[in-house]
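The complex appears here minus one protein chain, its other protein chains still in place.
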Amino acid sequence: MIEWTGAIVQGVLLGGLYALFAAGLSLIFGVMRLVNIAHGDLIILAAYMGLTTTVMLGVHPFLALLIVMPLMAGLGYALQRGVLNQTLGDDILPPLLVTFGLSVIIQNALLEFYTADPRKLPGGAVETASLDLGGITVGVLPLLTFGIAVAVIAGLQFVFYRTSLGRGFRAVSDNQDIAQLMGLNKAHVFGLAMALALAVVAIAGILLGMRTSFDPAIGGGRLIFGFEAVIIGGLGNLWGTLAGGVILGVAQTLGAKIDPGYQILAGHIAFLIVLAVRPNGLFPRVEH
Amino acid sequence: MSAVVTRSTPASRVAMVLGLVALVVLAAAPWWAGRADMRLMGEIYLYLSLACLWNLMAGYAGLVSVGQQAYVGFGGYMLFALTVFAGLNPVVAILAGGLLAAALSVPIATLIFRLKGAYFAIGTWVVAEVFRLSFAQIQALGGGSGSSLPVAVVKELGAKKAAREANAYWLALGAAVVVLASVYLFLRSRRGLALTAIRDSETAASGLGIDIWRTKLEVYVVTSAFTAIIGGLIFLQKLRISPDAAFSVNDWTAFVIFIVVIGGIGTLEGPIIGTLLFFALREVLADFGTIYLMVLGLVAIVVMLKAPKGVWGLIRERYDLELFPLSYRVKGKE
Partner (left out) sequence: MPEATLTLSNLDAHYGDFQALYGLDLELAAGEVVAVIGANGAGKTTLMRSISGLLRNRPDAVRYRGQPIGAMRADQVAALGIALVPEGRQLFPSLSVEENLMIGGKVGRAGPWDLGKVYELFPILEERKAQASTSLSGGQQQMVAIGRALMANPDLILFDEISLGLAPVVIRQIYQALPSIVGEGMTAMIVEQDIAQALAMSSRVFCLMEGRIALEGRTEDVTHDQITAAYFGVEA
């Protein structure tokens, strides 16, 4: 019994990481209806950027965030203004195919640069430290990851609903032309949204890299986890995304408990079940 | 003066004659081509078929899938399963795999059609991953490491190696011809025209009384069946299957998307040109594995941004050519 409770707790904490994968995806979809197929590869890119930073500067991965986050945000802004803005419109093909091309480019560039060997970010003591919660041992790193996920989502929620930047995001998302009339340059607003999304991606990438080993090919899988969390939680609902991540994480750890080969499969099946019974997700956004 | 409405043009009639001549020459390849060339040509036909099918879905029906590897792999695995466990002839097994894929695609479609646009695309990917992970669990088919086609099954295709290779070649060529012809005839049919109407405007199409959901479903099911058959043929050439190879997103989706985008999405000629360009590029850059893929990705992005109708779109704009006449033209007549 305690074993199963343990698996559930691990799953909940894993869900925090998935929510971080999902938050950026959810944010840019909310602002500009863009689904970025390269999202997962960008997470892996951030992990590699963290690796290079820790190796070159000899700092802890958490400190590397100080460098990786602005770099990723800058990359996001440049990518959006330089390439992705040109793909936005009524036709869904251009953004889809362009980000798909981007995904292949990033993946192969990483392969060229870092080879296919699995790598890991050296987290030091925090990696192995654990706490005993009433008979269930939980790692400090997963706990920290979950805490960071909650903080990131609360922060995004704050930006979205309480700041002038967030007002701009929502206005542009509602009606691009009218927002433009209010003096908002949508190209710039979209750039800022992508910058914010990739800043979150940087956090996700570093945490992923400390938790497990990674290689250039695993981006697609991370995109799928993030996507599943978004759909399970309900489109356009950031807290729902966290719930979606948790459900996905728990499904995976329970699946793995039955048979390690079932871990990922169990997550996909949970997603398909939600899609079958609640196509709009468990917590769709209610229009007020 | 009266006018006639016609689809064919002098260029399309010339293309038809040239196409038939080329077909005869290609069909005779076992008598004039080397083994390596025949293998390459077989591969080209199969990629051409995948590209035509994906183009039908994405370019005409608006169903942008990044998960067609689900059906390629499924078709491949059905070839192995049905020959080994049911003792079917490989060709029969491949066709049966197509039918099974069609049956399977219906419930899948009812699920993933709930996702719109780009989310549909990722949904198809999830399905492909479910396929991959599930087949990796089937120990009888070699689990995660896969299995080889037993010699006895291979021999059913021909007792001698040369005969087997010729048969595999003809099957691939035949499949490409059938796929091309079916897609062409379908697009000329009433339903095909409906599909184009959907692509050009969903509201207009529903105003015409076209059941959009149903038409898309039909396209999805038929494409899935054909894709599985092509998958069976692909692994009949490879003779070995494993989950990672069978359900590879790079091999069966990324390449196919690049072919179609570069050639010209939403046109029938696009996939043909794209396939030829893709293989030409591959022969040149084959030694540069990752660089080759990066170049492909970059070319696809540039094409999508600067010339969304692809290479064929550029040619057509310049010369007003149409090799597969789909649009009607009004001609003056004395």
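First chain written, first letter: the chains are A and B, and each begins at residue 1.
The criterion applied here is as follows: a contact is a pair of C-beta atoms (placed from the backbone, for glycine too) under 8 Å apart; a residue touches a chain by one contact, two chains touch by 3 or more.
Source: prediction; values computed, not measured.
Looking at the complete complex, one finds that the omitted chain is in touch with A.
From the options A:Leu131, A:Ile178, A:Ile258 or A:Ile273, the residue with contact to the chain not on display is A:Ile178. Although one chain is not drawn, its touching partners on subunit A can still be listed: residues 164, 167-168, 170-171, 173-175, 177-186, 287-288.
Note that in this section only the chains that are shown with their structure count from here on.
By the touch rule above, subunit A contacts subunit B in their complex via residues 34-35, 37, 83, 86-87, 92-98, 100-105, 107-109, 111-112, 220-221, 223-224, 227-228, 231, 261-262, 264-265, 268-269, 271-272, 275-276, 279.
Listing the residues of subunit B that touch subunit A in their complex gives 58, 62, 64, 66, 111-112, 114-115, 117-119, 121-123, 125-126, 129-130, 133-134, 136-137, 144, 249-250, 254, 257-258, 261, 265, 290-291, 293-294, 296-298, 300-301, 304-305, 308.
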